[in-house]
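Complex shown without one protein chain; remaining protein chains in place.
And now, chain A:
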Amino acid sequence: MACASTSASATWNMSSLRSAIPSIHARSASSVHLSTGTSSSRLKLSSSKVPHSFVGLAPLHPLFSLSSPDSTSFEHCFTVIDNGGRFFAMRHGKRVPKLNRPPDQRRALLRGLTTQLLKHGRIKTTRARASAMRKYVDKMVTLAKDGSLHKRRQALGFIYEKEIVHALFAEVEERYGDRNGGYTRIIRTLPRRGDNAPMAYIELV
């Protein structure tokens, strides 16, 4: 099929074309099966209703992880479309806290907050920010528990001050060696006077 056609004949052979295209006739056949409801040895259709597009023979890029829903991790550089390219008008089921900021500012806010928490040990902030931060603080402590050079460099890429990273890597063994996860604690407190925002203390446990 890849040979350049130098032949003079311009007529195509429809049967050869039809055999080259992947067939999608199984869809219409299954709708008939579902209405009748018989459970003999029919072909069970796969759950997706969209016919699979032709992806070609190129290998999948190793960095594309089709199954990871986490698109806010700091080592991730590519947009992951994990719902088959569908978009919805609502936010149903999406558990990423947006913190009223665009993604770059959100990332910077969380980096700054975790830096300050690791520096001071206890900070007072709004409840939404405190509960959004927990994941990143735990991630930093987990990197420190691993302790290798690669993890140290990953932590240095997230925390704004390098002395804090080195201090964290030095002391995490004796502080959190026995604890598996849950390295922070959130204590709710009085609302802020200026705008009545619910506040919380978040501290390293």
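Rule of thumb we're sticking to: a contact is a pair of C-beta atoms (placed from the backbone, for glycine too) under 8 Å apart; a residue touches a chain by one contact, two chains touch by 3 or more; residues count from 1.
Basically, contacts and distances are computed from a predicted model.
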Original post:
Going by UniProt, what is the name of the one chain that was not included in the view, given "Succinyl-CoA:glutarate-CoA transferase", "Presenilin", "Translation initiation factor eIF2B subunit delta" or "CEN-like protein 1"?
Top reply: "CEN-like protein 1"
Original post:
Footprint of the hidden chain on chain A, which residues?
Top reply: 113, 116, 118-125, 171, 185, 187, 189-190, 194, 201, 203-204
